[in-house]
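Reviewing the structure listed below.
Heads up, one of the protein chains got dropped from this complex, but the rest are sitting where they should.
Per-chain numbering from 1; labels A, B and C assigned in written order.
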Amino acid sequence: MIRIAVIGQSGSIPEEVERMAEEAGAEVARRGAVLLTGGGSGVMEHASKGAKEAGGLVIGILAGDRTDVANDYLDVPITTGLGFDFRSLILVHSCDALIMIRGGNGTLGELSAAYMNCKPTVAIETSGGWAEKVKQTAFEGCYLDERRTVEIHYAHSGKLAVDRAFELLASKWNEERNTGVTGD
Amino acid sequence: MIRIAVIGQSGSIPEEVERMAEEAGAEVARRGAVLLTGGGSGVMEHASKGAKEAGGLVIGILAGDRTDVANDYLDVPITTGLGFDFRSLILVHSCDALIMIRGGNGTLGELSAAYMNCKPTVAIETSGGWAEKVKQTAFEGCYLDERRTVEIHYAHSGKLAVDRAFELLASKWNEERNTGVTGD
Amino acid sequence: MIRIAVIGQSGSIPEEVERMAEEAGAEVARRGAVLLTGGGSGVMEHASKGAKEAGGLVIGILAGDRTDVANDYLDVPITTGLGFDFRSLILVHSCDALIMIRGGNGTLGELSAAYMNCKPTVAIETSGGWAEKVKQTAFEGCYLDERRTVEIHYAHSGKLAVDRAFELLASKWNEERNTGVTGD
Partner (left out) sequence: MIRIAVIGQSGSIPEEVERMAEEAGAEVARRGAVLLTGGGSGVMEHASKGAKEAGGLVIGILAGDRTDVANDYLDVPITTGLGFDFRSLILVHSCDALIMIRGGNGTLGELSAAYMNCKPTVAIETSGGWAEKVKQTAFEGCYLDERRTVEIHYAHSGKLAVDRAFELLASKWNEERNTGVTGD
């Protein structure tokens, strides 16, 4: 089963960003993939809502040991007990690709971890926050350093971001099959 | 959703222990709970098989980043990338109760972590390994040290072990409701 | 004992950046603080060299279980066995303040973790890499998101960066004493 993480701003977010997150979550579900998030509020909550309403499976990788801080749309909370920063790494390691929507510093840390672990990432650049800012800052608009490990991709809607993530995964797996090298 | 972990011996296990693990997994599924395991072979594989065949949801908390080492019965692999010892802690933190079947040193470490985190645990004492050995060794047969944090319980079959785990959870949650104190 | 982390570019770095790192390490040692780094090459190695030559104590928080990948200037390797991303979080949690010199994506991740954990951070903005880039990108040049949790500070040399870090710590601890609130 393909595992797509949606990362992004927690707390209060603009209504159009809520829609983007819901649309991304719904598209993940429609494609039969499982949605992974940090299990919190904001982008995490709306992506989870979208996925649940489309009949999908939603897993939250939580910071603490308590489940009552999770949003209402999780099928399974993974309560790591590790704190916010460590749990973000578990989330990144556990997904095949990521969709990034808006986001503050926590999301930036997740983007950096995704890049380090060569996970295909698509940022919705019209959602604001680091998803927008990173394009202006990154090397050639898409690399987080000169090693150019893995390209950050951009899309303009939740649906298109998920479409792009699936294309990236298909071409990555195709390449791994052809070279006989596999990271999975 | 209630999350039950089945921990125990990896690798080759006696046929009657395979049956115990399958029965435990099936009972977890029949009760509508999600099964968590380390995603590997032996007890983990047979518990997962039992749960899948009974229509349940199975999540594996894997040590590495690869999914091809997982058994065939996982719905979602959580690839922690942390190694065997650290992933076992994530597994323990992420479940509400544990069933212990046979088991070598890795399972002993998980039992110790479960005790430290006050997670209700039921060992199938007729399955051999540490599930049997612990009863002879533990303080009063059921505590891992003199603090007597949480009692280890025993059962004689996969079905009975899961029944016992649900009873323990019901009484734990009932007590938390009454005292207003909650660890969850 | 005060614990100062120096984070930054691994691998080959320009000679003037080597000097900055050595100077920072030496100043940490001269002030009687312990130097923490990731234990690797580049900035980590030169900071460690500077500290050792000034008679200081150097601890490396390594990604793996092997010590033979560490640089030659460590007193104690902490071999976490966790991988590069997780060990970076241990490094950030374990220090009182950070000096950032140049740096690629790994250093960006560490900066983000430092910000999340409210650790005073001084970037040598003339060293290139993310230590330079972050000033152009950050909110008001010094915050990683709109929450403005903790300000990123800048300096122009290794010595000045360490001076600034000690000032920040002094004022932080003074404030904690006055308010009776302490995170340490």
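Following the convention adopted for this analysis, a contact is a pair of C-beta atoms (placed from the backbone, for glycine too) under 8 Å apart; a residue touches a chain by one contact, two chains touch by 3 or more.
A quick note: this is a predicted structure, and the numbers were derived from the prediction, not measured.
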item: Hidden-chain contact residue, picked from the options B:L89, B:A123, B:A155 or B:L169; value: B:L89
item: Chain C residues that touch the omitted chain in the full complex; value: 1, 3, 34, 57, 59, 61, 65-68, 75-82, 89-90, 93-94, 117, 182-184
item: Contacts of chain A with the absent chain, listed as residue ranges; value: 81-83, 86
item: Touching residues on chain B - with respect to the absent chain; value: 84-86, 89, 92, 104-106, 108-109, 112-113, 115-117, 129-130, 133, 136-137, 144-147, 149
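By definition in this document, only the chains that are shown with their structure count from here on.
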item: Approximate Å spacing (C-alpha centroids) for the pair chain B, chain C; value: 41
item: Approximate Å spacing (C-alpha centroids) for the pair chain A, chain B; value: 30
item: Overlap residues in chain A, where contacts from two or more other chains coincide; value: 89, 117
